[in-house]
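The other protein chains are all here in position, but one chain of the complex has been omitted.
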């Protein structure tokens, strides 16, 4: 399935500022970039750097005092996510068999204080059978118990807050999902991407849990079709995978995000049923 | 300079539990392990895994229900830390020149909420000249404003708490130092190690800041000589580099830690003077 | 029913310190003090002051540098709590009919951040019928979802923490109950007292909710019989009604607490059944 993604961010820069953008589609076996382009207006020196943990791609640039600039990205991306069958999803990988590169996703992080949620996670989800069942139950619980309201949270809101205040946006939903998984010793990581049919259009955040040896996709917002995502980056949480990290003094003055499917036969698929244990992997 | 380190940890295991230990000396250009041994009693299958970010070494093992075991480590380690001269310490590496593997140490983490401390860090330390001067001032400030009292904090205490409550142990001092550095856009990371002359004997935690292209060592507790450390691991914070991460149900029943210098000429060196801008690098 | 209560607290005083104790049985229509005595050893000047909000009685005394003292209280108290019938318990007093002296118990306080829990309380308990039913459901929920473990919390732990960490002692259980009631616009207040059969013996904390025009008693710990309490004080939370508030530098070196029933026919009564809507009022 081929998707066409586009984003355009405009900034007013007050003093010399370095930007790190995470807006490019990632490259992996299941996600092939057919063509892409990144431009800035006016032309700025742009450097692409890879994340330590692999597929993520960052753009770094420096803008001068009292300047304005626009960064635009467009890509045509072929997505071939895997569907993982039920039998495999029953398997939990025990901690003593986890690969070293998966281990960091078991530990608490800035926005996912899993160390504080162990009793709660165990009480609420500990008795659900299979790792997939647990994560699906967490996803349903968040969907049913946290209200999605724009503008209610900010960049310092964490899973600890969301669990109590019960309100947030996609980023907060993802952080809570990750924290609850890790509290149950299930590795989980943040996922940002372009999402088909997201309304109003924006970048999207959700999460992946490590089950049966695969990173399986979950989205507690249920706002987008699970087969309609183009991955930008993974990270421990939003600290690692912000759309833009700004070191200096600048503000975003405009943002446009688009994600369309080129294929007229594309059938958006929404998870509606926990019992239907079919997992998708975007890796 | 050659140090002899030793640690012995004993556990009572209630239900089947996986342990990840970070107690071995790390290997690097400036730290050579002459000989080492790790034993468990009774004999357990032990696996060594390397951290994603390089030098750190983890031991993983699984213990059964209702068992007891002891893990002991001893090593003879040759330390040849670098002394970084003043001129180099004046240089800050700007964000747009940082290597990709240093970038993660700019972002907030579980125990170091640097995103919340930018105004405070800028107000308190923003006007100090040079990156080294800023980190030295942070180190002095913590030493002067936070009381070291055992037992006042726990494994969920973070820099945000310590800044206000003004009490903690070495781990809390390190977290606060790291958070304040990152809030000033200076990369900083957690450091655990064996420490000469620490009283009462225990593992030690401090931190490193990235200045002039080197990871420079700082210890706001001033409890140990800066030339008397054997590094175990680095991490973003204690979430990455805990002495023991326990997945199951077990409790530590005894702990012994030792760090002696084999060289009779060893002169412990304590930082007493911020103005004396000489940095040590344990990398 | 007549109870015999006793407490003895011993302090080591390092520098001149003022103490405010809240250890005397309160006086009300339903609680008559037959006889009581309060002594300090050595003899100190003791002042009794009444709380602003009525029945609570505080003892204030000042102890000198480098001294030791013991304060002991014993009383024989006749308790005649009211049993409030089911019909009345169905009535909620709407905010626009609440008496002015009840209003403060609607607002958030130090340990009961009800302002942050409105969505959660409404989601979990909003659909339960009647005010009594809601508070009974809150009490059951706390009993079922929070573990009682001594030593897990401290004097700065609040309802916000307990809701997430799911562990605490009687004080934490009470704070969470109060916060959830207030989040549903049900006035609630802290209750401290002597408790029959509490094991190990200690002062007890629970809470009262204002239903049908009466302050009805609830205890989410279920550790003591609901008809076996001698009230010491009410307050917004533990900030108002601490057993001892210490202004200076001193530490408690010993504490003895006792509560016995003089009547051989006393039948301890434990709430076991939410459906059995019978409320007790200790006012």
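Labels for the chains are A, B and C, by order of writing; each one numbers its residues from 1.
Basically, a residue touches a chain if its C-beta (ideal position, glycine included) is under 8 Å from a C-beta of that chain, and two chains touch if they have at least 3 such contacts.
Not measured: the values here are computed from a predicted model.
Displayed chains that the missing chain touches over the full complex: B, C (touch as defined at the top).
In the complete complex, the hidden chain is touched by one of C:113, C:139 or C:192, namely C:113.
Only one residue in the set C:62, C:222, C:258 or C:278 touches the chain that does not appear here, and it is C:62. Interface note for the absent chain: among C:103, C:149 or C:252, the touching residue is C:103. By the touch rule set out above, chain C reaches the unshown chain at residues 18, 20, 47, 49-53, 58, 60-62, 94-96, 100-101, 103-104, 106-110, 112-113, 115-116, 155-156, 185, 239-240, 245, 247.
Mapped onto chain B, contacts with the missing chain fall at residues 116-117, 119-120, 123, 145, 147, 160, 163-167.
One rule holds for everything that comes next: only the chains that are shown with their structure count from here on.
Taken as a graph of touching chains, this assembly forms an open line, each chain in contact only with its neighbours along the path.
Annotation: the chain A:chain B pair of sequence copies touches via predominantly the same residues, more than half of the used numbers being shared. The mean-CA centres of chain B and chain C are about 44 angstrom from one another, to the nearest whole unit.
Averaged C-alpha coordinates put the centre of chain A at 31 Å from the centre of chain B.
The residues of chain B never reach two or more other chains; the list is empty.
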